[in-house]
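Complex shown without one protein chain; remaining protein chains in place.
A and B are the chain letters, set down in written order, and residue numbers restart from 1 in every chain.
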Amino acid sequence: MIRYIVKRLVFAIPTLLAVLTLVFVLVRIVPGDPAQTILGDQASQEALQALRQRLGVDKPIFDQYVDFIKGALVGNWGESLVTGRPVLAEVWAVLPYTVDLTVAAILLGALIGIPLGTWSALHRNEAIDYATRVISLLGLSFPAFVSGILLLLAFAIELRWFPVISAGKLDDPVERLRNLTLPAINLGIIMAAYVTRVTRSSMLEVLGEDYIRTARAKGVPDRAVIWRHSLRNALIPVVTVVGLYLGILIGNSVLTEIVFNRPGLGKLIVGALNQRDYTMLQGLMVVYAFLIVAVNLITDLTYGFIDPRVKHG
Amino acid sequence: MSRAAAIGRRRGFSHALGELLRAFNTNVTSWIGLGIFLTIVLLAILAPVLAPYDPLEQNIVARLKGPSEQFWFGTDVYGRDILSRLLYGARVSLIIGTTATLIAMVVGSAIGILSGYVGGRVDLAIMQLMDVLMSFPTLIMGLMIVAVLGASMGNLIFAIALTAIAPFARIARAPTIAIKQRDYIEACRALGYSDLRIMAVHILPNVMAEIMVMGSLWLATSIRVEASLSFIGLGLKPPTPSWGGMVREGFEVILDNAWLSIFPSLAILLIIFALNMLGDGLRDAVDPKLRGGE
Partner (left out) sequence: MATAFKVEPAEPVLSVQGLTTSFRVSGDWHAAVRDVSFDLAHNETLALVGESGCGKSMTALSIMGLVPKPAGRITAGRIMFEGSDLVSLDREAMRRIRGNRISMIFQEPMTSLNPVLTVGFQVAEALRYHRAMGGAEADRAALDLLEQVKIPSAARRFKDYPHQFSGGMRQRVMIAIALACRPQVLLADEPTTALDVTIQAEVLALLAELKQAYGMSMVFITHNLGVVAAIADRVAVMYAGEIVEVAAVRELFRRPRHPYTELLLRSIPRVDRHVSHLETIEGQVPSIAAMPAGCRFAPRCPLREARCDAPPPLAGAAHHVVRCWVRSEGGGHG
């Protein structure tokens, strides 16, 4: 297992470099002078030159690239043009909110999606299965801001069960939970829809496998056939989807944070957009690059945990 | 029909189309999805005829009116008729969504077929590039590009298309590799057909069905990304009505005037749900193994 983990870590390095390169290209995609874009047409030559220097765009493109990658790798992710604070510090400040939300969403998605998908597969082509399929298709059709607004209207504005602004303090656990509930449900149900569908189809495939017949042939009770013999095999593709979904989750959390006015990475992005804070934006993209690679790594390690063939292979 | 069987035979365009149509006939949800989608398209086309008011006309007297006989879906902060704006807004969603998806479909499939056909190191390099592109969350990448380039229809289309190229390349590549090794392709080479002709006439029709299925699903994604970017404030500049932008405007006054954001929200949900029903049903039919899968 240790060897497997080390191998995965080593493989993650080129991926990280590739994703960072993509970020660099995306940021430099703009034709013309970024300093001009930020300061506008009225800016003086001196101001433009000063900003170019600060942004590092006065150097040749290759040097810029090397600086960028070096900086990203040693944790120097730049600083905000507006506040002057390092990106890392800004991200660190909102990290608990983001972690709360992400973990809660994944838990909700798995706790709803895996049993529902299994149940649907076991009742294949019965009314309950059709209903689950249509409802999960509807669930994954929701843009996160649409579902967020509907939840906000129903539970915060009409019923007043939850706060309209989910910013609150983190030190009071009750408050923290109240602030987390609606945003987590919003992300969680969309994720549950994905997980339900993939669990269902992968469960159907597994239930038709020879080894399930073997388990039944040796007199294993139905419950153990499902939970011990089928589910662990069926979860292998579910992990892939959860891994892929984390990409969607990152996007959806931006929208969720806007709707529920909750601090987090997404709110930082929107703030940076509104203030034309390009260095902040670039720094946040670096954060995302690391996040993406970390997610891929975790997905790979989870495979190793679930599927013995991966570990020994 | 299984994927293997589908690839196993040489097929023309009409055959690929036929398979898709047959897939269609067997699936009720596909039909419902297509019906809703085409209705929305029709409403968008007929917007100038159907819209009761000018979508841009401000009416200070009739600000923030709730739904009534005069204004079915109410009016917004500037007294503009929401129904009219919804009808015109559908055009924005559809134009950006379909153009971006078509571009991604053409460019992505071309890359995928070429990559699979050429094979070797070129293929490896291209596919690794596609993997990196695909690893970036669609919305974040779209957001970054539009933020850097500025929000215009062209830039929105470019950003959304760019995020969708990689999936199309992947889906076109796999069957290409399988078909490439078949005897009749060898025969074509022996007859001196050009590579381009082989790819266009013999490989493309064989990957069409899957590309079309993917297309309907990505159209849903494209429309969702456009709406999301507009909601964040990176959409077309006001006063042009777009559904995501309307939700954004409505969201600012949501505490007192919920309908402003509810109607465009439901419109977005409806079109995405319709396209997902269509694509999901098609996929089930084209590949029964994936029945109801993700």
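Going forward, contacts are C-beta pairs under 8 Å (C-beta built on N, C-alpha and C of every residue); 3 or more make two chains touch, one makes a residue touch a chain.
Just so it is clear, the structure is predicted and the values come from calculations on it, not from any experiment.
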item: Displayed chains contacting the withheld chain; value: A
item: Options A:7, A:54, A:85 or A:213, residue touching the unrepresented chain; value: A:213
item: Contacts of subunit A with the absent chain, listed as residue ranges; value: 209-211, 213-222, 228-229, 232-233, 306-309, 312
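Going forward, only the chains that are shown with their structure count from here on.
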item: For the subunit A and subunit B complex, residues of the former touching the latter; value: 15, 18-19, 21-23, 26-27, 29-30, 133-134, 137-138, 140-146, 149-150, 152-153, 157, 164, 194, 197-198, 200-202, 204-205, 241, 247-248, 250-252, 254-255, 258-259, 269-270, 273-274, 278, 281, 285, 288, 292, 296
item: Contact footprint of subunit A on subunit B as seen in their complex; value: 29, 128, 132-133, 135-141, 143-145, 147-149, 220, 224, 227-228, 231-234, 244, 247, 251, 254-255, 258, 261-262, 265-266, 268-269, 272-273, 276-277, 280, 289-294
